[in-house]
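Complex shown without one protein chain; remaining protein chains in place.
Letters A, B and C mark the chains in the order given here, with residues in each chain numbered from 1 onward.
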Amino acid sequence: MSEAVLVVTDLRKEYGTLVAVDDVSFRVESGRSLAIVGESGSGKTTVARMIIGLERATAGTIRALGRDRSTPARAGGERRRRGAEVQIVFQDPYSSLDPRQTIADAISEVLRLHGGQQTVGELCELVGLDERQSRALPRNLSGGQRQRVAIARALAAEPRVLILDESVAALDVSIQAQVLNLLADIRAETGVSYVLISHDLAVVRQLTDDCVVMQHGRIVERGPTGQVLDHPAEAYTQLLRASVPGPGWKPVRRVRV
Amino acid sequence: MTPLLSIDDLTVQLSVEGDLRTVLHGVSLEISAGEAVGLVGESGSGKSMTARAVSRILPSGAVTFGSISFDGRDVSALRGGALRQYRGEVAMIFQDPRAHTNPVRTIGDFMTEALRTNRGVPGVEARRRAAALLEEVGITEGDRRLRQHPHELSSGMLQRVMIATALLTEPRLLLADEPTTALDVTTQAEVMAILDDLRRERGLALLFITHDLELAGAVCDRTAVMYAGQIVEVQAAGTLHDRPRHPYTAALVAARPRIDAMATRLAAIPGRPLSAFEAPAGCAFATRCLHVQDRCREARPALRPLGDGVVRCIRAEELVGV
Amino acid sequence: MLRFLLRRLAMLVATLLVSSFVIYGSLYLAPGNPIAALTGGRTPSPEAIAILEARYNLDEPFLVRYGLWLKGAVTGDLGVSIPLRQEVSDLITQRAGVTAALVLYASLIILVVGIGLGLLAGLRAGAVDTTVVVVTTISAAFPAFVAAIVLLLVFAVNLGWFPATGEGDGFVDTIRHMTLPAVALGFTSMALVARVTRSSVREELGREHVQTARSRGIPFRLIVRRHVLRNAAIPITTIAGLTIASLIAVAAVVERAFAMNGLGAYLVTAASNKDFAVVQGIALVLVAAFVIMNTVVDLLYALLDPRVKVGSRAQ
Partner (left out) sequence: MSVPGLRGTGLLGHVCAAVIVLALIVGAVGAWIAPHDPDFVDLDLAYVGPFADHLIGFDGRGRDLLSRLLAGARTSLLGPVAVVAVAVTVGTLLAVAAAWFGGMFDTIVSAALDVLFAFPGILIAIVVAAVFGPSLRSAVLALAVAYTPYIARVLRGSALRERAQLYIAALEVQGLAAVAICVRHLIPNILGLIVAQGAVLFGYAMVDLAAISFLGLGVQTPQADWGVMVSEGRNGVLQGYPLESLAAGLCIVVVVVAVNLLGERLTDRAQRGAR
């Protein structure tokens, strides 16, 4: 077994009486990628927010690269260090960039913060943005281009784990394919591990090695992505799989509320 | 037999900060009574604008050319009572049910408003019919639901309310604009099943707008694909996915990752989807097409019959099977 | 809904308590010696000082005096004006009617004219709209005291239609006397209400649910009544309530300009004379009226908007 870059153990999050995340554990090995699959309210995004320190876990531990990050850091040095371990790309490409900052400025701000060796030019090239686009403001870029910028900015911290929180969900099909290919290339080049938060099983298949399926805050099924999607064992996973339109698919009514 | 809805060479321009921008360019489409037609495209392709033009709710300042006729009547000429009558026969469902219901009115008010106002159905009778339809879309305790406000219902349930509401006036054509895009997959399957069932039971025609080719394929008889404000291809929904005739349709099918297998590399389409006003003079897809030739850029290809459908590509025959 | 009501009432009481403390405390800190004011500058005998201190509770510590004052205030006893040697509550009741009538009259003008103009402009684009916008832009910039002077000049001095000063006796005469002051008082707020009405009507007209109603063939006038006006009523109520509450303070200016014997004008006189008991009393009454008004607006808001749920606050 190779080295684990991210280990989550018995993670729990309560909001008042509501249990949003309950007893969630998983590990991500170096260079491999994990999908957290679920629908709205499954708790998958809350898990991501706890890993990156935007949300405080009620119980449980989170370790990245062998270092504990179970509670959000306060000190500046520690927060920067954690920033260089795990990064995130959000779903909405429109609000994830400061509207007043050019692309180059946004990336170089992060490079300066972490004292990275890469240059703005290299990062832009890595994600397929040209010189002219790097001088533009976010409002002059399309959704797909902005998402490339968000990826470049996350990579500027040289993280070992990149969380993709529905990062391609808001994109048109033709653009989504471009970004998925880009993410595959980046992984091959940098060896970064992805944690993909997604409801889209086809995207999960394309990008990840392993997956966990969440429902009502709990993990209901886990395993290699191909196996879970082809032979789902749990009823919920089967339902999820059966709900995806494909050739020959017909919607069927189930329940009444 | 005349089709129920017939859109002929429809061009729509919107005024954006004083300029007129073309959003639809020469759209032609027919829907027969009881037929379900899918309208598929990426953002900016003009699919929603087509539905808005049919339902006569284009933004103010819009300029339209071409014609839309419903049951032989010219839609653009309808006024007053005739327009209200038409709107009872053509119902519309929107993507975001929450924004499309008045937050301060009850579900009952919302559902029965058209019946009470335009058909003179008494309140009690209208509520009885509403509760019965809620039952049909799978919402029990109809009377209680009718007293609730939209914020008390989940999005999935609210979308079912929208469907029930649309059916309440017994329309002949339903315009559904991405009705399940904002919903979870399992909820989407359920809502689509309800929509499909009720539509078939009533022999209702459907214009189903979506970005999901496979979803359209599952519930529609024919699928039309739009790009840059134009229809580029129409054919039977069942065969479109496996036998696309327009390079854009083919590219769209190929770009989508598959659930049953991982591709080493997705066949991405270079560039980004264009709106009608940005499209080049020749074939609108020429800037992104892998099979483009010089002659594609010379003149805009016409929508021409091919097999059981129509296609807007001069190389369609040569490219079949490529 | 009941919990919301109780919460809101608890907040009201808390705000009133804190306000009363602030009012009493700040005037307690004021420099100057009340004994000197009582004796008019003569040097009093030690016995006299002791008697006066006991009479006016001046020998008690601050918190006790605050407590006594607050206890009195709840039962309607606001103490005694030292320079005038009269009950503060009597001084207030004599004048409260004038201020209340003035604010009420102005509110009526604001609601009728403001909402009327706003609806007109919101529903009729073009010349009507432009006219309303120009008129309200100017009237919004007209301070009450400038409006008062202009109204005095035109309608009292030049045309002689209305009296220039005083409050009047009997209903008709009171209306005659109050009309100019009420218009002056409501001038700015009327414009504000008109503008908010106009913009909320415009905003509601552009909402998606209005589009749904259109797509279902609901006639325009019904859409306006059932969806646009009903929904726009929420922001209009808020702004109208807030701006009417603010009149309670601005009334001082108008009363002064028209030489009316109201609470506000009297508060100013008392402040100039350092008659602290009166300042405390009137300030408390005005703040209470202001806070109660704001609470009423919040409750109305909750009634109008079903989304305001138990426990959540109107933002």
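For the reader, a short list of remarks on this structure follows.
Keep this in mind: a residue touches a chain if its C-beta (ideal position, glycine included) is under 8 Å from a C-beta of that chain, and two chains touch if they have at least 3 such contacts.
Every value quoted in this text rests on a predicted model; they were computed, and no experiment measured them.
Contacts of the undisplayed chain with visible chains (whole complex): A, C. Of C:L91, C:A182 or C:L267, it is C:L267 that touches the chain left out of the display. What chain A contributes to its contact with the hidden chain is residues 52-54, 76, 79-84, 86-88, 90, 92, 94-101, 109-110, 113-114, 139, 150, 153-154, 157.
Take chain C: the residues that touch the chain left off the picture are 11, 14-15, 18-19, 22-23, 26-27, 29-31, 137-138, 140-146, 149-150, 152-153, 157, 164, 188, 245-246, 248-250, 252-253, 256-257, 267-268, 270-272, 274, 276, 279, 283, 286-287, 290-291, 294, 315.
Here, only the chains that are shown with their structure count from here on.
Counting only chains that touch, the fewest steps needed to get from chain B to chain C is 1.
Each chain gets a centre from the mean of its Cα atoms; the one farthest from the centre of chain A is C.
Chain centres here are Cα averages; for chain A and chain C they lie 54 Å apart. Residues 42-43, 138-140, 157, 184-190, 192-194, 196-197, 211-212, 214-215, 217-219, 241-242, 251-252, 255-263, 265-270, 272-273, 288 of chain B are the ones touching chain A in the complex.
Chain contact summary for the complex, chain C toward chain B: residues 207-209, 211-219, 222, 226-227, 230-231, 234, 304-307.
Contact residues on chain A toward chain B in their complex (touch as defined above): 39-40, 142, 144-145, 172-178, 180-181, 184, 199, 201-203, 205-206, 226, 229-230, 239-247, 249-257.
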